[in-house]
Each structure stands twice: as structure tokens, then as C-alpha cells.
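Yeah, one chain of the complex is gone here, protein chain that is, but the others are all in their spots.
After this line comes chain A, so read on.
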Amino acid sequence: YCFGAEFRRFSLERSKPGKFEEFYGLLQHVHKIPNVDVLVGYTDIHGDLLPINNDDNYHKAVSTANPLLRIFIQRKEDADYSAFGTDTMTRKKNVLSNVLRPDNHKKKPHIVISMPQDFRPVSSIIDVDILPETHRRVRLYKYGTDKPLGFYIRDGSSVRVTPHGLEKVPGIFISRLVPGGLAQSTGLLAVNDEVLEVNGIEVSGKSLDQVTDMMIANSRNLIITVRPANQRNNVVRNSRTSGSSGQSTESSLPSSTPNILANFLQGEEESDEEDIVIEDSGEPQQIPKAAPTNESIESLTQIELLHESTQNGFLPSSEMNLNHSAGSISMEYEVQDPDHKSLEDGTIITL
């Protein structure tokens, strides 16, 4: 169901790119796939994978070629729409792995309403399946858009259920949305939403300035978990489709979340913000990641190992059920985390 790693290189006259239909035909011809419906995409200057499906974006694509235009072609029925959009090509290997081994990242079947491939995502709700219903994890794609993130946070206090009963604890809240900003345009964040996590790190116990710095440090790929002030628009849990295999359910447990998720996210975004180096006043290039050598293996494996453990060290579903039955009030559980325990009992290997 995939073309595999098949590459073709050909040239076009830049000044006269012609029509999309012709180009599409050319592609089918070059790849000898005349009767297959395909999605065509290209990498723009930001490294994003963007679609080519009409004359306008085709012309745009050709005009950005510098000097090569890299085009990706996927068979339509297998296409992974999520591959398009922000940050995609900078994480080239992730995209490729998505494309080449989609079973690794089994996504929910997409219900195509319009043509999502025509747009660049600006935000998404993620991890719906693993979070309590009262929480919402929002990812803002700043990169590639000119819109400001556009929100403000403030100190405040919230009531939390603790083993000692109801307690008022300090918290961080969204205080203002800038009109026309990314945050406002998504509709996923609102004034008075309580911020619980920033890129997987809990904010409790951190000062407003610390949380500000964390958000700005993550601003290129900001994932914030909030408890919306308005709880009526929450995703209803039982709409969860069977397509989700119950992966990575552990992160709803506050006690184990920070470390693991942090490393997970770190691993995920590992290559999404490559620095640029200009050698000898030449062309800017993205800095490649050095191949791990023996001397650096200690720290590198750490990330990978933890990454691995998040994928394999799932909690038994019974633990999850307990969590689900909790209803809509956010509860702080004192749940013994078996994953955590095993880490401590595990043999320690020194490299």
C-alpha cells in the first residue's frame, strides 16, 4: 500500500510550470502509476510538508524550489493526513516512518469532512484517550504561522480534592487571549482555564515566572494541559473509538507523569528545532544530529530507554478504570504506580 522508498528526479522549467493537471499527469507518468490516485505534497521553506492539489499551490511550490523541489507522493486511500502540516518535514525521519511503517503509529481512522490536506494545522487536542475528561491537552503549532501565540497567564487559586478534603491551592490560569492570536483562533483555550502542565511537566509548585519561562522555552511546540473553566464542552469519554489500542495510558496518573512524559516529549521533539549553521558565510544549513559515539552513549540511551519504557510499560487497564469512574471532578490519586516501582527494582546498568 505504499510506494516504499522510490525516488525520481526530474526537472521542470521554472518560468512555465504549467497547470496542476499536467504536473499530476507528469508525476503519474514518471512513476509509472497512471491509474493510482495519489496525494502530492512538497516541503516548503519552513520544512513543512504541504499539499499540491490545485494550480495555486502548485505554482507556489514551484516558486519556492531552491533549487530542488522535494515532492512526496502517497496513495490516496492510505494517506496519513496527519503527515501534512507544521513541523512535519523537520522531523523528516518521523514522517518517513509514518509513511513507511504506519502500523507503528496507528491513528484513528480519519473522517474526512472537507479536505484537511489543504490546510496547515494550528492546533490540536491530543491525548484525549488518556486524560481525565475534565482536562484538555492542547498543542499549538506556532511554527510556520505568523500569528502570535497570543495569551497571558496569571496566578490564582483553585479548589482541589486531596486526601485531607477540599483544599485551596495556588494555580496558574489563562488571564487574557489576544484577539487574532493563535490561542484565541483555536477556540481550545479560554480565559480562566487552569494550566496544569506545560509539555508534560506539572506546573504545581512553580511560580508564574517559571511557568512563563517554560512556555516560552517550548513556544515552538507548546503543549499545555488545562482544566477548562467551562466544563460543558468536554469530550465525552465513551465516544472513544476502538481504534485506540489503549496506548500510553499511564500519563493520566499524576505521580508518574512528569518524568516519563517529559522525556517522551523530549524524544518526540528531538529533531524539531534544529539550529542552523552557516559555514564559511555560505548557505544556512540545519545542524544534523551527531551519530552517537561511544562517549555520548550514556546520555543518549537514557532518553531512548525512557522513551521505550513509556511505550511498553503500560498500566493494566484495571488501573485506568478506576480513574475513569472518578467522574468529572479532578482527583489527586495516591495510586501505587507499578511502573514506577519496577523502575526502582530494576537492575541499574552503568555504561
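As a working rule, a contact is a pair of C-beta atoms (placed from the backbone, for glycine too) under 8 Å apart; a residue touches a chain by one contact, two chains touch by 3 or more; residues count from 1.
The rule is simple: contacts and distances are computed from a predicted model.
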item: Absent chain [UniProt protein name; select from "Ubiquinone biosynthesis protein COQ4 homolog, mitochondrial", "Myotubularin related protein 7", "LLGL scribble cell polarity complex component 2" or "DELLA protein"]; value: "LLGL scribble cell polarity complex component 2"
item: Residues of chain A (touch criterion as defined above) contacting the omitted chain; value: 142, 148-155, 170, 175-176, 183, 199, 201, 206-220, 262, 266, 273-281, 284, 287-290, 295-296, 298-302, 305-306, 308-309, 312-313, 342-343, 345-350
